[in-house]
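Below is one structure. I have some questions about it.
Every protein chain but one is kept in place in this view of the complex.
To keep things simple, chains are lettered A and B as they appear, and every chain counts its residues starting from 1.
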Amino acid sequence: MTGATTGAKPGATLRGAELRAAVAENPMAGLGTATSHRVHSERALGFWVYLMSDAIIFAVLFSNYGVLTFGVADGPTAHELFSLSRAAQETALLLLSSLTFGLVSYSALSGQKGRAMFWLIVTMVLGAGFLALELSEFREMFARGAGPQASGFLSGFFALVGTHGLHVAVGMIMMAVMGVQFVVKGLTEPVLSRLYRVGLFWHFLDLVWIGIFSFVYLPGVLS
Amino acid sequence: MLGRLTYDSLPFYSIIAFGGAAITVGAGLAVIGLITWFRLWGWLWKNYLTTLDHKRIGIMYIVVALVMLVRGFIDALMMRGQQMASASGHGFLEGDHFQQVFSAHGTIMIFFMATPFMAGLVNFVLPLQLGARDVAFPFMNALSFWLTAGAAGLVLISLVIGVFSTAGWVGYPPYSGVERNPGVGVDYWVWALFISGFATTMTGINFVVTILKHRAPGMAYMRMPIFVWTVLCSSLIILIAFPALTVAVALLGLDRLFLTHFFTADHGGNLMNFTNLFWMWGHPEVYLLVLPAFGVFSEVVATFSGKKIYGYSAMVKATVIIMFVSMLVWLHHFFTMGASATVNAVFGIATMIIGVPTGLKIFNWMFTMYRGRVRFHVSMYWTLGFMVLFVIGGATGVMHAIVPVDYNTHNTAFLVAHFHNMLVPGVLFGYVAGYMYWFPKAFGFTLNQKWGIRAFWGWAIGFTLAFMPLYALGLMGLPRRTANIYDPSFLPLLIVAFIGALCVLFGIVALLVQLYVSVRDRAQNRDLTGDPWDGRSLEWSIPSPPPAFNFARIPIVDQLDAFAEAKRAGRKLQYEPAGPVDLPVPTIVPMVMGVSAFLLGFAAIWYMWWLFVLSFLVMLGAMIGRSFVDHNEFRVPQREVEAGLRTAAGRAGGVQ
Partner (left out) sequence: MREIRRGPVVGTILVATSGCSRASMPMLNPEGYVGRSEFELLVITTAIMALVLVPVIIGTLWIAWRYRSSAGRADYDPDFTDSKLISGVTIFVPLITIAALGTMTWIYTHRLDPYRPLGTTERPYEIQAVSLDYKWLFIYPEAGIATVNQLVAPSGQPVTIRLTSDPMMTSIFIPGLISQIYAMPGMETRANFLAENPEQRDGANAMYSGPGFENQRFVTHILAPEDFAAWTKGAAEGKSLEGAEAAKVEERLDMAYYKKLVVRSDGDPITYFKSVSPDLFQDIVRLYMPQYHMSSLPTGAEYMGAN
C-alpha cells in the first residue's frame, strides 16, 4: 500500500489527466507534491488515531458519570439543575457551527479565501456563543452551591461537560490560528491540510456533545 | 512566590533522605561536570538535544531507562534490606520512608524504566525493520521523549525537594486522597503519571501510523517481522488503555486540588471506580510492555537458530489475541472486592485464556530452535532464561486467576513474586536481550560477550533467589508492603531474598562494566559488515551505525525475512531507484516543551501558580509557533547519499 505513494517520484508535480483524476479524489491534489500528499495523509491518519484515543477518554468520562449519577449525596439532583431549553440552545449552536465549518472547508478548498474567512469567523462566533451559554450555566450552578465539590454526581458532571468545554476552547484557539494562517500564508496546501484536521476535531466535538445531550441532559431532566 | 515550598521541604530531616538527595544531586552535577570537562556540550546539542532522528531519540530513551533502572533498583535493595533487618528487629528506615521507597520503586520501574526502554528499542528498531527513513511524526516523537524525560525528572526531584507518594504505585483512594495524604507526595505521583501518560499516548499514535504508512514497498502485513507485529499490537493497547489512566489520575488530582468527590468515600464519590479505571489501564499496560519483549525474543531466537520463526502466522494470531484479551481481564486485580461469583469466574477464565496464545508462543520459540543451528550469543542466554523462568510466573499467574486461590494469595508476597516473575524475566530480560542484540547496529561495535553472560547469571540467579522465597512467604501469609516484619520465623527466607537482590546488583554492575569494557575495546569489536549476527530483517542490510537517512535506497520486500532469504539465495535485495532524501530539520522546541512540562508539573505540585501559567503559556506558544512551520525538512546532499550507497556496495556479501 505504501508502494504506490513512495513509488511516485517524490517532489514531482502532477500534470494533465493525472492531475484531474487526483483532484477528483482529493481537492488538495493540485496544490502539493506526491511527498506532501503522503505527509498529509499520514497526518490525517495520525489525527484520526488521536481522535479514537480521545473518544475513549470521553467514553471513560461518560461511564464515570454513569457510575456517579447515583452519588447525589446531599447535593441537588439532575432534575433540579438541568434546563433542557438551554441545553437545546447549546446543541443548536454547536450543530450549526459544524455546518458552517463545513462551509469553511468547502470555500477554502475551492480557493475562496474571503468566503472561507467569513465562515470561519461565523463558526467562531457560534462556538463562542456555546461557550458563553455553558459558562453561564456553570456560574448559575456555582451560585446555587452546586459546584463540582457538592457531590460525586456533580463532580462527574463537571468532569464530563467541562472536558468537552475545554476541547471546544482548544478548538477555538485552533480556529484562531487557522484564521491568522489564512491571512499570513494564504490557502496553501499545508494550511488546507491543517484546516482538514481542525475540521475533524470540531466535528468530533459535535458528536461528543450529542452524547452529552442524550445521556446527561435528557435523562437528567426526565428523571 | 514559592507556593507551599519551604525550607522544611528540603531533606535535612533524616540521614537517609539526605543521602538519597545528595546522591541524586551529586550524580547530576557529575554528569554536567563531565560533559563540560570533555567539551561535549556542542556535540550533545547537535546530535542529541535537538535531534529528531528516531535512532538518537531511541538511544536517549534507553539512557533514561538505564538511569531509572539504577534508581529503582536502589529502592529495591533498600526494601529487601529493611524487611530482612526488621525481621531481626533492626529496621533502619524510619517514618514513612519504606512506604515512599516501594511507591517510588513501582512507579519508576513501570513508567520510567520499562516504558522508556520499550519506547527506546522500538524507536531505534522499528523504522529500520520497516525499511523506512524515520517514524511518521519525528517532531512528535521527540516531544514524547522530552515529556517522558520531564516526568522522570519530577520523580527524581521528589527525592531532593519534598517527598514522594506513600500510596504505592497504584495510589488507591481514599488513602491517596487529600484528607489522608495532604502532602506533595501523591501530587508528584499524579503529575509524573499524567505527563508521561500523554507522552506514551503520542508514542502509540506515532508507532501505529509508522507501521501502517511507512512499510517498505512489498512489505504486506504478513511479511512484517514479528517484532513489528508486537509493536503494532502494543501501540494499539496504548491507544485504548492509556485514556483510562489519564482520566483516573486527572480525576484523583482534581479530588486533591479542588476537593471534588470522584473517589472520596463520602459525598457520593465512588472509590471502587478508581480501582476499576486504574486496572483498565494497568492490566493492558503489562501486556503492552511484554509484547515487544516477545517480539525481541522472536527476532533473537530466529536469528541465532539460523531459521525462520516457527509458525509465523500462528505467532501473529497469538499476538493479536493477547492484545484483545488483555483488555478484558482487568477485574482479576480485585476479585476480593466482592463482585458476584459469576463475574469473578468469567474474568478468571478470561485471564487463563491468555495462557493459550502465550503457551503457543513458548512452544513456537522452542520449535524455532528445533532443527536449527543454535548459536549461544548472550541474547540467547537472556531468551532461554526468560523461557524457563517466565513459565513459572505464568503458572502462578494462572493460580491467581483461580478466584478462590486468589482470595488467599492476593495482597501477599506471593503476588509480589508473581508479577516480578512476569516483569523481570518477561519484560526486562527481553529488553536487555534487545539491547545486546541491536547495540552493534546503533554504535558500530559489538558488546562484550563475557560480561554480558555474567550479567545474565547475576540477574537469573538473583531473580530466582530473590523471588522464590517471596512465593513461600506469601503462602505463609505475609502481606505485601509490610515495613516491619512481625514474625521472626520469616527471617531465613528474607535473608535468601536479600542475597538474591545482591546477585541482581552484581548483574547491574556487570551490565555497566560490559558497557565500559566494550567502549574501551571498540576498536577490536568493530562491526564493519553491518550484519554481525547473520540477521534476518532489513536493519541488518545497512551499515552500522546507519546513516541519518537509514536507507540510501528503499529496499523492496518480496517475502518474510526478505534480507535473509536474499542472502541465502546468494542474490541482492531489490531496491527502488535512488532519489533525493529529505530529513527533518533539528529543533530545540521539543526539549523546551519537555522542560516546560516539568516546570508545569512542579509548579502544580507546589502551588506556584505563576510558574504554572508561565510554563503553560510557553507550551501553548511552542505548539502554535510550530503550527506555522510548513517545510521542516532539509534535503540531504546527493554526495552524502551516494557515499552511503558506495560504502554499502563495497561491503562483504554484497549486501546492498
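A few remarks follow.
The definition used in the following text is that contacts are C-beta pairs under 8 Å (C-beta built on N, C-alpha and C of every residue); 3 or more make two chains touch, one makes a residue touch a chain.
If you're wondering where the values come from, they're calculated on a predicted model, not measured in any experiment.
Every visible chain touched by the undisplayed chain in the complete complex is listed here: B. Here the missing chain is touched by one residue of B:Asn47, B:Asn408, B:Gln574 or B:Asn632, and it is B:Asn408. Screening B:Phe363, B:Tyr516, B:Trp610 or B:Phe634 against the full complex identifies B:Phe363 as the residue touching the chain left out.
The residue touching the chain not shown here, chosen from B:Tyr486, B:Tyr516, B:Trp609 or B:Phe634, is B:Tyr486. The residue from B:Phe242, B:Tyr287 or B:Tyr312 that touches the chain not shown here is B:Tyr312. Across B:Thr166, B:Ser326, B:Thr446 or B:Ser544, the single residue that touches the chain missing here is B:Thr166. When the whole complex is considered, the residue among B:Leu49, B:Ile161 or B:Met272 that touches the unshown chain is B:Met272.
Interface residues of subunit B with the unshown chain, by the touch rule above, are 95-96, 98-99, 166, 168, 172-175, 180, 265-266, 271-272, 275, 305-312, 314, 334, 336-338, 340-342, 344-345, 348-349, 352-353, 355-356, 358-360, 362-367, 369-376, 380, 384-385, 387-389, 391-392, 395-396, 398-399, 401-405, 407-408, 410-412, 460-461, 464, 468-469, 471-473, 475-477, 479-484, 486-487, 489-490, 493, 568.
Going forward, only the chains that are shown with their structure count from here on.
Distance between subunit A and subunit B, defined via averaged C-alpha coordinates, is recorded as 33 Å. Contact residues of subunit A toward subunit B in the complex are 1-3, 6-7, 9-11, 35, 38, 41-43, 45-46, 49-50, 52-54, 56-57, 59-61, 64, 67-68, 70-75, 148-156, 158-159, 173, 177, 181, 184-185, 188, 190, 194.
Residues of subunit B that touch subunit A in their complex: 136-137, 140, 201, 204-206, 208-209, 212-219, 239-240, 242-244, 246-247, 251, 254-255, 258-262, 264, 266-270, 273, 277, 280, 554, 576, 579-580, 582, 620, 624, 627-628, 630.
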